[in-house]
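Below is the structure I would like to discuss, written out as structure tokens.
With one protein chain held back, the other chains of the complex are shown just where they sit.
Coming up: subunit A.
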Amino acid sequence: SSKTLRSVSVDLNHDASLLIDIPDALCERDKVKFTVHTKTTLSSFQKPDFSVPRQHEDFIWLHDTLVETEDYAGLIIPPAPPKPDFDSPRDKMHKLGEGEATMTKEEYTKMKQELEAEYLAVFKKTVQVHEIFLQRLSSHPVLSKDRNFQIFLEYDQDLSVRRKNAKEMFGGFFKNMVKSADEVLISGVKEVDDFFEQEKTFLLDYYSKIKDSTAKAEKMTRAHKNIADDYIHISATLNSLAADDMTANKKNLEKLSDLFEKFRKVEGRVASDQDLKLTELLRYYMRDIQAAKDLLYRRARALADYENSNKALDKARLKSKDIPQAEEHQRQCLQKFDKLSESGKKELTSFKGRRVVAFRKNFIEMAELEIKHAKNSVALLQGCIELLKSN
């Protein structure tokens, strides 16, 4: 089924010279096809306005090539969007099918609606997260100029052929190295710069905390969803009771059933809003901080290389052998390290700013939505109580 969506980004798509969004996406058997739409004034592109279809794997390819590019070692590479995960609603849909015989038709229909909404929510989330990835790139002074980024945006054939070649070339070398980054950082190459020492401490600590908060926020949201589902069953059963009731109690049951039916929609919205504004926010920044940690790691590696090159130079001098090569090597290492440090400092500083802005925006929105939903609930409750009392 095809869904048209407005992009829901974190204020990234400012620069008119390169505007990217995902206006449309198609879901075929859980494989999502995103329509990536570009509007640009840059002459480096062939057309000013165009769209291409892309799959999740194409995004991953793009991310990995950026990570593997030496020149970008001093940059925070925006985290790759996670794979679209329809497992949860799919499993639930399956279970619902199995339990169909035990519920009334009405109940079944409502549950199905709820699941379809969940499916849609997952879908929206995945579109959002893929869109943000591209917008992070387009708003970055260096990354927006990347050749592969341009190919991703513009190449109107299937990217999968190019993808395969890239994989063979790089072999995921750097990505595997990055996995053990934490150990290097923690064991600590002797840090020369206070700024980076502080950043290291901060990011390591923050990462573990935000990872924890993300997981716990997710559990909280899931409990809300369970309650919304319970409301469906309660409403349906009350409805059956009311239908068969021939006494004065009929009206009471009908009103309560109606209330729970409305409530489950509210509770469902509370859950999904909390998911988007809180859980997804935390999750995104968890991944972003990982990307920042990766930067620190690369710099630490460069520092280690530099220190090794110093040692090698000393050795060469002692032996009076290959001194020019050693000197050249040392010079290159220092240059690389300096470049990473300079760019890294800029990146990490702007990252702070970005994080604070995003948190502010989402917290405000979340609070406003909670208030809105609660006011809605209050109105529903007051209405129902009044109806009951007036009987």
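Methods note: a contact is a pair of C-beta atoms (placed from the backbone, for glycine too) under 8 Å apart; a residue touches a chain by one contact, two chains touch by 3 or more; residues count from 1.
Simple rule for what comes next: contacts and distances are computed from a predicted model.
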Name of the absent chain as recorded in UniProt (options "Sorting nexin-1", "Large ribosomal subunit protein uL15m", "Calcineurin B homologous protein 3" or "serine C-palmitoyltransferase"): "Sorting nexin-1"
Candidate in contact with the missing chain, chosen from A:19, A:120, A:151 or A:220: A:220
Touch with the omitted chain, as defined above, among A:45, A:155 or A:206: A:206
Touch criterion as defined above, residue of A:26, A:42, A:192 or A:378 at the omitted chain: A:378
Residues in subunit A touching the chain absent from view: 102, 202, 205-206, 209-210, 212-213, 216-217, 219-220, 222-224, 226-227, 230-231, 233-234, 237-238, 240-241, 244-249, 252-253, 256, 259, 352, 355-356, 359-360, 363-364, 367-368, 370-371, 374-375, 377-378, 381-382, 384-385, 388-389, 391
